[in-house]
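Take this structure, written in structure tokens, and hold onto it; I'll ask about it next.
Left out: one protein chain. Kept in place: all the others.
Right, subunit A next:
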Amino acid sequence: MKWTKQDLQQYVQAKEYIDTIILPLIPFHFLTDSSLEKDAFQREVLSVFIRELEKEITGRVMLCPDYNYLKSADKKTEVVRINSWVENIRSQPFDHFFFITADSGWKKFDQAMQGTLIWNPHIVTESMQAREKQSVVHSQVQQVGELIRSYWQDDK
């Protein structure tokens, strides 16, 4: 489910079934011309990936609006802010928190984060054919879905 009027309507009625939060961490910047295009492309890829992932397991996850930050920002202060998001979300009965990002910079901080960091390396490149891109994203969705389901298994 997404943070939209229609989905939230359903969420409020079926809260007990939706116990997982997905929060995309997505950087942006305007600093260096040379990397602008590449970074924007990776952002697009990640949002396609997240959209497909949400579709696959929509009945148990809530996809939060993107957490946008400057690529150059100090991650330490960002973590504090992310955790304040988590605190706020905890006012609803969510048990699992997943942060999805393609920015490897977060890896060092995953101890401080109140949730599980899933780092998706950049695998899709611009030179790939549309079909290749699709199948790469598709297999990534399957794998990450598997990972999230393994956390659900532990609940039982």
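The criterion applied here is as follows: a contact is a pair of C-beta atoms (placed from the backbone, for glycine too) under 8 Å apart; a residue touches a chain by one contact, two chains touch by 3 or more; residues count from 1.
Rule of thumb we're sticking to: contacts and distances are computed from a predicted model.
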Query raised in the report: Of the candidate names "PTS sugar transporter subunit IIC", "Probable septum site-determining protein MinC", "D-alanine--poly(Phosphoribitol) ligase subunit 2" or "Menaquinol:cytochrome c reductase iron-sulfur subunit", which one corresponds to the UniProt protein name of the undepicted chain?
Result: "Menaquinol:cytochrome c reductase iron-sulfur subunit"
Query raised in the report: Who touches the missing chain here, A:His29, A:Arg43 or A:Arg60?
Result: A:Arg60
Query raised in the report: If you put the missing chain back, which residues of subunit A would it touch?
Result: 1, 10, 14, 17-18, 52, 55-60, 145, 149, 152
